[in-house]
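First, the structure itself, so that you have it in front of you.
With one protein chain removed, the remaining protein chains of the complex are shown where they sit.
Take a look at chain A:
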Amino acid sequence: MENMLYIIIEGGLKSLIVIIGLLIGVAFATLLERKVMAAMQKRRGPNVVGFVGLLQPLADGLKLVLKETIIPIVADKLIYAIAPILTFTISIVLWSVIAVGVQSVFASINSGVIFILAISSIGVYGIILAGWASNSKYAFLGGLRSAAQMVSYEVALGLIILSIITYAGTVNLQEIMENQEKVWFIIPLLPGFLLAFISALTETNRPPFDLPEAEAELVSGYNVEYSSTGFALFFLGEYANIILMSVLLSVFFLGGIVSNKILGAMKGVGMLCSFIWVRATLPRYRYDQLMYLGWKSLLPFALLIYIGVISMVLIIK
């Protein structure tokens, strides 16, 4: 009984630490994005609330919570309420296998990569349910677009991750990082890194692949009917996924945290800055171009890389 109580308390504390860390990370990721984009566009960005705008994320969170929760009268109310909770929960669950230090991980799973692929594939349902339950044409189109592009580019990303797994000979994230002790995977697998980066941008609906949230066409897409807490959960889930993709790219291609914890964190933040950099420099794709790129450019190229990797691994013992 004591052991069971200890396990429950320990799990609860770990969960609390992960959630609090994630919320703080998301808050300051939004601030970082606004500041960096402002600098790239020769303006100041948030600079009023707090010292040089450091408290802007807290003000934004407070604003979102205090807004009125509006539920459309024709919406499917149950699914309308479940969808943002599902999206946010899935984005949090993905962090359970991410190591924050050497042997410091919430749930040490030997098949962490498989776990990430499995859980991230469920994330599509939150968006589909949101778009459908809103009973709005714009939200529905946004949901369909988002689901289609996430599924399309997940195939290419999955193939690249398969290449990483084959290269390292393991599906354990810790061991994948240890395999990069001599040389990071970005050097022998540079095309794979580029494909993974593009796929990560698309998975997270980031510019130039933010068609589900195209402001001029669909008025922010699948979450157009959400306000206050619902929108906040979608927002949190989106940015949590962005940070997760940044960390995963640093784990798979830049060595992660195997040598130095601080350096590993800097790699993740560097990838996050790359996400912001792309947003400030590139225009949006057209949807047919998006689908063409995913299925006819990235997928064959990813398959070619995978075949090459398998050939090398089989030849060299």
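Heads up, the rule we're going with is that contacts are C-beta pairs under 8 Å (C-beta built on N, C-alpha and C of every residue); 3 or more make two chains touch, one makes a residue touch a chain; residues count from 1.
The criterion applied here is as follows: contacts and distances are computed from a predicted model.
S.K.: Among "LSM complex subunit LSM4", "cyclin-dependent kinase", "Mitochondrial division protein 1" or "NADH dehydrogenase [ubiquinone] 1 alpha subcomplex subunit 13", go ahead and choose the protein name stored in UniProt for the chain not displayed.
M.R.: "NADH dehydrogenase [ubiquinone] 1 alpha subcomplex subunit 13"
S.K.: Specify the residue from the set A:Val183, A:Met266, A:Leu282 or A:Leu304 that touches the hidden chain.
M.R.: Checking each option in A:Val183, A:Met266, A:Leu282 or A:Leu304, the one touching the absent chain turns out to be A:Val183.
S.K.: Identify the residues of chain A touching the omitted chain, counting contacts across the whole complex.
M.R.: Residues 167, 169, 179, 181-185, 187-190, 312, 316-317 of chain A touch the chain that is not shown.
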